[in-house]
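Following this message is one structure expressed as structure tokens.
Every protein chain but one is kept in place in this view of the complex.
Moving on to subunit A:
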Amino acid sequence: MTHVRIHRFEKLWLGAAFVLIVAFIATIVYGSLGPGVAMVGDDGGTVNPDNPTAADNFRDPGVYQADDDSYDVYVEARQFAFSPGTSEPIRVPADTNVTFHVTSGDVTHGFELVGTNVNTMVIPGQVAQLTVNFDEARTHHIVCHEYCGPAHHAMEGSIEVVPQSEFTPPQQAAADQSEVTDT
């Protein structure tokens, strides 16, 4: 039986490398369990890419109030616009839980709030779901960050986060809300 002879410095280096690796993994675990950094998973479910808004787990694009301090925002991405978001800004109140449900009606897109960690791929057939708490009233810039065709660079939008006192829930929210409370 032979043994690999490892230099003393190399052993030290190896040990330090292991510590680094464990530390990296620990920071991610802590981020998830401690501050609760939410990540995109598979809880959005699937939809028919040809007609995503008809699915049970999706709604007509728009902002809906779920309860006192949480809102749902359904966004449909299509070449080369977010609906809502591009032709009119998405308006949500600050200091509430805003859950985005984003899907695509055609090709793969991206949905990113510039300079934040609100960032997801938008894949046909899948619903990306992520919950955000905006702690300050300001406008965020949305970009499509995945190439989606010849006018990809023109695909963008905005989100207006307004103070809770200035926020009026959209009309359709109350009406639609009653339909889905039992789901």
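The working rule: a residue touches a chain if its C-beta (ideal position, glycine included) is under 8 Å from a C-beta of that chain, and two chains touch if they have at least 3 such contacts; residues count from 1.
As a convention for this text, contacts and distances are computed from a predicted model.
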"Ba3-type terminal oxidase subunit I", "NADH-ubiquinone oxidoreductase chain 49kDa", "Peptide/nickel transport system permease protein" or "2-oxoglutarate synthase subunit KorA" - which is the UniProt name of the missing chain: "Ba3-type terminal oxidase subunit I"
Residue among A:Thr27, A:Asn133 or A:Gln164 that touches the chain left out of view: A:Thr27
For subunit A, the residues touching the chain missing from this view: 1-7, 9-10, 13-14, 17-18, 20-21, 24-25, 27-28, 31-32, 37, 39-42, 44, 46-50, 79, 102, 106-108, 110, 112-129, 141, 143-154, 156
